[in-house]
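Before any comments, here is the structure.
For this view, one protein chain was removed and the others were kept in their places.
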Amino acid sequence: MININELTALEIGEKIKNKEITVLETVDAFISQIEKVDKDVNSFITVDKEEARKKALLIQEKIDSGEISGPLAGVPIAIKDNISTKGLLTTCASKILDGYIPTFSATVIDNIEKAGMITLGKTNMDEFAMGSTTETSHYGETKNPWNLNHVPGGSSGGSCTSVASGEAPVSLGSDTGGSIRQPSSFCGVTGIKPTYGTVSRYGLIAYGSSLDQIGPIGKDVKDAVSLLSVISSYDEKDSTSVKRDDYDFTKYLVDDVKGMKIGVPRDYFTDDMDTEVKEKIYSAIKALEEKGAIVEEFNLSLVPFAIPAYYVIASAEASSNLERFDGVKYGFRAEDYDDLHSMYKKTRSEGFGSEVKRRIMLGSFVLSSGYYDAYYLKALKVKALIKEAFDKAFAKYDVIIAPAAPTVAPKLGESLKDPMKMYLSDIYTISVNLCGLPGMSVPVGKSEGGLPIGMQIIANRWDEANMIKTAFAYESTGEYEKCQMLKGGEA
Amino acid sequence: MSKQYETVIGLEVHVELATKTKIFCGCSTEFGGAPNTHTCPVCTGQPGSLPVLNKQVVEYAMAIGVATNCDITPICKFDRKNYFYPDNPQNYQISQLYLPIAHDGYVEIEINGKKKKVRIHEMHMEEDAGKLIHDEWTNSSLVDYNRSGVPLVEIVSEPDMRNADEVMAYLEKLRLIIQYLGASDAKLHEGSMRADVNLSVREVGTEEFGTRTEMKNLNSFKAIARAIEGETKRQIELIEDGRKVVQETRRWDDNKESSHAMRSKEDAKDYRYFPEPDLVPISISKEWISEIKEKQPELREEKLARYKEEFEIPKYDAEILTGSKHLADIFEETTKLSGKPKKVSNWLMVEGLRLVKENNMEMEDIHFKPASLAIIIDLVDKGEINNQVAKEVFELVFKEDIDPEKYIEEKGLKSVNDTDELKKVVEEIIANNPKSVEDYHNGKEKAIGFLVGQTMKAMKGKANPGIVNKLLKELL
Partner (left out) sequence: MSNHISDETIEYVGILAQLDLNEEEKVKAKEDMEQMLEYIDTLNELDTEGIEPKTHISDTTNVFREDVVTNGDGSDDVLANAPLKKDEYLSVPKTIG
C-alpha cells in the first residue's frame, strides 16, 4: 500500500491522474496526518477540513472531465497565514487580526485554485513574519519535526514543518529576510524565494513591501519548482509585478552543471559558522564540482552591513504597513477606551506582540523628523552599494553558493532571549531580499544531532534558470539523506 | 501712532481631479452614492491590497503643471505620509513629498490693470480621505470611504500674495485654468477645490517673514476673504500687545467669523514621509510632455481673444462668457447651431445671468440644451414667436430643460401672422376705443401704443406686434 503522505506533490498529481488514488483520499490522508501530529508540531493555525473535502470532490470531477489537467491538479497545499484567503480566517499569527476573514483572495490563491490545488489550512508563523523561529506567534510556537525541542526556523515555520512532517505535500511561505530559506534549511525541505516581482504580492499582508516575496516549499526541488511555476504570474493588481517571458520554470530541471560558474563567498564561510554546517555545504559544492561546475572562492564584501541596512528598511516599511491595524476596520478592538486615540493605542498595544512592537518603534524612530537622512536614507545608500557588490559577483559567476543559516535549528526559547543574536543569524539570507535576487535552500544532510542542514543557492535577478539547474543537479547526486516525515506519537 | 503692517499670504490649493475612477483603484468617483458603496479592498485599506496608479491622474496633473508654467519632474515618485485618523483607512496617505510631479511655476494675475506673477512652489498628486459624520447620539463618528482615494492635486504657491484681492484673483485664475483643461470642475462651494491659507504679517519695509499660521476649512471665496481679514487683524493685535504669533493650524468658522487653533497632543505633525514601496516611479519623457501640450485645449486668454475677433461681441460680454468654461461651451455650441453670436450672447448675458442670479446658482449649474436656445432665437427671428413668449419659453428651458417647440405647439404660443385674422381684431379694437382713436388723430402718437397693447391682450400675446402696428396705422 502506498503512503500518500510520503509521496512528492508531483507523484500525487500523477497518481490522481492515473486514477490510482482519488483527490478525496489524498486530502483525507493529509488531514489525518494533521490530526495525528499537529498537536506536537503546531504547523497550523487553521485547518479547513470540511471545505478541503468538499473541494476534493469538485476538483475530482474537473480532473475526470479533463477541465483541469496540470501536474499539481488535486494536490493539497498549506498556506502561510499572512496570505489572504477569501472566507478563511487569516491572522498573520497576531491577536490584532483576531477573527479577520478576508473578503478577497491573494492572487497566488487564485493561481493555485486554477491549477486545481486544494488549500488544507493556514500555517503558523512569526507574528507578521517578524522573527526567525516561529516562536512569536499569538497561536503558540511551532516545533521542529526532527526534534521537538528545537525551533523550525521562521518566519514561515509552519509552512516548512507541514511539509517536513507529512501534513502537506507542498506549502506556500513568504520571504522578507530569509523567512522561506532559513526554516526550509532547518526543516530539511526545499524552499524558493523568487526574484522580486515574479510572484504577485496582492493579498500578501505586507511586512516589508520592498522585500517581501511569496515562494513555494516542497519535499524536493521538482515539487518546489513546479509550484513556483503555478504561483508565478504577471499581476496588474501589483504595480511591482514584472512581466516575464516565461513562467514555466520546470524546463530548468536539468541535471547538467557542466561549465556552470559557481562563486563561493569567502566572507560568508567564516569562523562564526558551525563546522558541521560548513562541512556539509563544502561537500555539496564538491559534488557539483565533480559534475563539471567551475567553483571559485571570492570576496563578496560588505557582508556585515546587510543586517543593519535591512533592519532599518524593513522596520521603517513595517511601521507604516502595520498602521492600518487600528481597531477600526477589522480584527481586534480593545475594550474600555476613552477616546479615539486611546482606542488606537490600547488596541495596538494589546493586539501586537513584543517583537512586532519593537520593530514598529524602531521603524517609526528611523523615519521621524531629524533622523530620516541619518538612518533611512543611509540604509538605502548602503543597499545600493550591496547591490553593486552582487552585480560585480554575477558578472563573474552564474550562481553563488552560501549557507542558509550559520547553525542548525537552535533550541526553543534560546533566540528570543537575545534578539540581536537572532537578527545576526539572518546574515546569509538578507542581502538576497535587499537586492531582489532569487535564492533557494536545498537540504544537504543532517548534523550529528539529527537536525537538517540546508545550502543556499543565489542567482542574479531573473536568472531562476541557473539557480534551479544547480539545485536539481545537486539533488540528482542523491548524496543527502532523504527527509523522513514525523509519525504521530513518536516524539 | 500705530505701525504699518503688510500681510503675506501663500496658498495650498487642493483640486479634485475629474477622473472617472479613484487614483489607485477602479472604484467610481461619482458623488452621492450610499455610504461605503464606492469602495474596494484598496481604498478601504484591507490587509494585502495594493495601489495601482490611474494614468489619467498623471496626465491631468501634467496638464495643470504645464498650464501653470511649471517644470515637470522627469522621474517623480510617491511617498507615504503617515498619520492616524479614521478617514484615512491605511493610516497613511499616498502623496508626494520628495519628488512632486511639477515645481517652480507661476500664474499671472491682474489687479486694477496691474499684472503680477504669483509663483508656484510645487504641485503634487495625492489621494483624498473618506468622510466622517458625527453622531451626537452615540458620541461616535461614522466613517464613509466613498471619497477615500479620490485623486487630488495640491498646488502650493510661494508667499507672493499681499491681500484678499490678490488671493481671489489667484484662485480665480487657477480655477479657470483647471476648468478649461477639463481637469476638474473646480467648484469651491462643493469642495472640488479647497484652499488653505498660510498667512503672516510683518511691518512694512521689513524683509523677514513673520510667523505664519495655516487656516483650514474655507469653503467659499467669501469665507477666504473674511478669514484673511480676521487673521490679519488677530496677528496684528497679538504683535501690538507684545505677544507672539504661534505657528499653528487654525480652523475657520465662517458663521462665527473667527478661528480656533486645531491642537492636540496626538497631533505631532511628524509625518515620517518615505518613498512608497508599492508603487514604481513615474518617468515623464519630453515626448509625453509635448503630447500633453498638444492636447491642451484653448485656455481662457486665447478664447477671449478669439471671441473679440470672431464674434464681434463687447469685451465685457466676452469676459463674462469666458469666465466660466461651462458658459463658454454653451455659448459656442448655441452659436454653432444658430450662427448668431450676438443674439446668443445677448440671451445668455441678459436672461441667462438674470436667472442664475435669481436662483442663486453658479454658472456651472446651468443645464439646458444649447439647441433649445438656438431654436428660440430662430423662432423669434422668423417672427413665429414674439419676444414676450420667447422669454417665457427660455425661462422654462433654463429651469426644466423643456423642448421649446413642443411647448410652443402645445400651448399654442405661435404668433398670429395672418393679416386677415388680425385685421378683424384691430377693427374691433378701433371700434371699442373711440377716445384713443380721437387722441391719435389729435396728434397724440402715444395713443397707438395703447391700441397695440389692447390688440395684443385680445390676442393673448400671440399677435405679431409688427403686423399689428402696421395694420393700426393703415386703418386709422
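For clarity, chains are labelled A and B in written order, and residue numbers in each chain start from 1.
Following the convention adopted for this analysis, contacts are C-beta pairs under 8 Å (C-beta built on N, C-alpha and C of every residue); 3 or more make two chains touch, one makes a residue touch a chain.
All values reported here derive from a predicted model rather than from experimental measurement.
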Query - Touching the absent chain when the full complex is considered, from A:A164, A:V328, A:I400 or A:M440 - result: A:V328
**Report entry** Of B:F84, B:F221 or B:Y407, the residue in touch with the unshown chain
**Finding:** B:F84
Query raised in the report: Which listed residue (A:L148, A:V242 or A:I294) would be found touching the missing chain in the intact complex?
Result: A:V242
Query raised in the report: Which of these touches the unseen chain: A:D245, A:D271 or A:D339?
Result: A:D339
**Report entry** Residue of A:K251, A:R266 or A:K381 in touch with the missing chain, whole complex considered
**Finding:** A:K381
Query raised in the report: In the full complex, which residues of subunit B touch the absent chain?
Result: 19-21, 25-28, 34-41, 44, 52-58, 75, 77, 82, 84-86, 132-135, 138-145, 251, 264-266, 268, 270, 272, 275, 277, 279-283
Query raised in the report: List the subunit A residues touching the unshown chain?
Result: 99-101, 103-104, 196-197, 210, 236, 239-240, 242, 302, 304-305, 307-309, 311-312, 319, 323, 326-333, 337-346, 348-349, 352, 354, 357-358, 360-362, 364-366, 368, 375, 377-385, 387, 419-420, 434-436, 461
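By definition in this document, only the chains that are shown with their structure count from here on.
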Query raised in the report: From the C-alpha centre of subunit A to that of subunit B, how far is it in Å?
Result: 55
Query - Complex interface listing, subunit A residues touching subunit B - result: 83-84, 90, 92, 97, 100, 102-104, 106, 201-206, 208-210, 236-240, 316-317, 319-320, 323-326, 328-330, 340-341, 344, 364, 367-369, 372, 376
**Report entry** In the complex, subunit B residues that touch subunit A
**Finding:** 41, 44-53, 80, 82, 84, 86, 89-92, 141, 143, 266, 270, 272-274, 277-280
